[in-house]
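Excluded from the complex is one protein chain; the other protein chains are retained at their positions.
As written, the chain order gives the labels A and B, with residue 1 at the start of each chain.
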Amino acid sequence: MKQYIARRVGYSMLSLFLLSVTIFLFVRVTGDPVSLLVEPGASPEDIENIRRQLGLDQPLWEQYWHFMASLFAGDLGQSFYYRVPVLELYFQRLPHSLLLAAVAMTLSLLIGIPSGILAAVRVDGFWDSAGKIFSLLGLSLPQFWVGLVLILFFSVYLGWLPSSGSGGVLHLLMPAFTLGWYFAAAHMRLTRSSMLEVLGSEYIKLARLKGLPEALVIGKHALKNALIPVITLAGINLVVMINVAVVVETVFAWPGIGRLLYEGITFRDFPVVQGVVIIGGAMIVMVNLLVDILYALIDPRIRLES
Amino acid sequence: MPLLSLENLSTHYVSQQGARVVRAVDEVTLSLEAGETLGIVGESGSGKSTLALTILRLLPAAARITSGRMMFEGENLLDKSDDEMRQVRGKRIAMILQDPMASLNPLFTIGDQVGEPLRVHEGASRASAWKRAIELLRSVRIASPETRVTQFPHEMSGGMRQRIVGAVGISCEPRLLIADEPTTSLDLTIQAQYLKLLRDLQREHGLALIFITHNLGIVAKMCDQLAVMYAGRVVEHGPVSRIFNRPSHPYTKALLGSIPRMSDNRDHLTAIDGQPPDLASMPPGCSFAPRCPEAFDRCRAEEPPEFRIDHEIRARCWRAPIDASAKAAS
Partner (left out) sequence: MTVITPVTTDTIVSATPFWRLKGFPVIPVSILLFIAFVAVFADLLAPHDPQIGSLARRFKPPFWLEGGSLAYPLGTDHVGRDVLSRLIFGARVSMVVGITAVLVAGSIGTLLGIMSGYLGGWADQVVMRITDTWLALPALTFAIFLAAIVGPSELNIILILGLVYWTRYARVIRGEVLSLKQREFVRLAIVAGCSKSLIMWRHIMPNVINSAIVLATLMLGVVIVTEASLSFLGVGVPPPKPAWGLMMADGKKGLMVGYWWLTVFPGICIMLMVLSANLLGDWLRVKLDPQLRQL
């Protein structure tokens, strides 16, 4: 197993490397990097200064080296708009995104897993069909659409829920649901198909042959096996959620990472944009690695195979 | 009274529109006494496995038992509710499947899985079920059962797994054990040991055994009675030694004839001509007629009923009574 872990870590390192190269190249190579890395409205002399400061006249390799050096030092540049280091800004906003993601993930699992199980156990039944519609909509509808409709309904017409900002529980409900729907659909589909696959296996047949009550067959034998891929996916999705929440946070003016990204593009604050993307990408690579390792540790088949 | 008696049992698969009917098991009549071993032999698709699942009423949704009775210890299993049937499964009738690796849940310990039927059917506590599991593993000749019991299926060899599945089967002391090709996935050397184990268990527990296989050699070793199935029907039935000596049905003859023997002087192997039939589109008449070397016109026109050749042997063949009376006359 140690070999497996070492290999996985190696892959992740490679991915991180490629990620940094991609981001670096795209910025340097397309168009004029200066206009991105310089504050809007700077004078020509300032621009020249910064060009030299950032080493934009140096060969690409050196630039990349500087880029990576500052990354490792935790320097992601400074926000033009807020005039604070990007990293600081990021961690300021992160808790809000985490909160939103946690609630949305909980919702998506609470809805997705049971309905997925039901859909598999009663294939083509009412729950299965209802589930299919729910997941089709969840996977198809753009999040900003869902969010706006919810606002229209619950804020404008019914006046029950506040339409923006972060405050109490009421402020969380709509954004969490909007963010969570897509993932609830994904989790439901995966639970359903995983469950169906498990239900068709020989050990389930044997469990029935043993005369076990159906509740035990499904609740004990089928469930544990079926949920493995779902939990794996959910773990990764938590991090993905934080990164794709940009639309939801914008619609609901939720002060998280997503909204930070939006501000970055609206105010042409490129360091912020770059910072969010770099951290986001790195986060996802790391969580994938983590989940793979955890998986190896938990699944008895892999654990003892060393 | 026989332990198990199947009378004119039929299981059909129906497609959604009712347009396709596959007669997976057709008018099967068999019986089994306590402690006896019945071998069911046939090609794949002959209906052997479906028959086993029919007895346990664990058929997929598209299958329906369309006729007949299944009498077990005097009760008709078809009259039982789902819950009552569940109490029969594992406790009074147990079944072993072909692939032991796939039959065991990879995420639970051996002890848990072997003790489970006890907890469910006899209300045993975790502790006592665990102890019983160790004893059961010992009775199927697994060494150091105390350690094995905490291990997981993938840590066992194939032979061991099959024994464990056997232990699961006998855990609640059933009267009947159905084994569906239990040795097919085992090495030859292990096969012999396993078969011996089954026979010993049978003697010790007074088990009746239904052995489903395509291997006639095993039948010769293990079984008292033999039923040969073809296209869902029992085409010959009777004591093993008599059928082996003098098969009545052409299919049985072909099966027995196709086994190469050391004493043969042949320079080629005989196989049975043709393909197994497509159960969804059967020709009229006897289902074996297209491949039968002895078929004549009546065979192709009418399905033969079961003929009693004598008090022990039955065969579904138009020729059988003719041959039998010829033999009797001579």
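Points worth noting:
The rule is simple: a contact is a pair of C-beta atoms (placed from the backbone, for glycine too) under 8 Å apart; a residue touches a chain by one contact, two chains touch by 3 or more.
This is a predicted model, so every value here is computed, not measured.
One of A:L60, A:V149 or A:L170 touches the chain omitted from the figure, and that residue is A:V149. Where chain A meets the omitted chain, the residues involved are 11, 14-15, 18-19, 22-23, 26-27, 30-31, 36, 136-137, 139-145, 148-149, 151-152, 155-156, 163, 240, 243-244, 246-247, 250-251, 261-262, 264-266, 270, 273-274, 276-277, 280-281, 284-285, 288.
Going forward, only the chains that are shown with their structure count from here on.
Centroids of chain A and chain B (each the mean of its C-alpha atoms) stand 53 Å apart. Taken together, the chain B residues at the contact with chain A in this complex read 56, 58, 86-91, 94-95, 97, 99, 102-108, 116-117, 120-121, 152, 154-155, 165, 168.
If you check the complex, the residues on chain A that touch chain B are 201-203, 205-213, 216, 221, 224-225, 300-301, 304.
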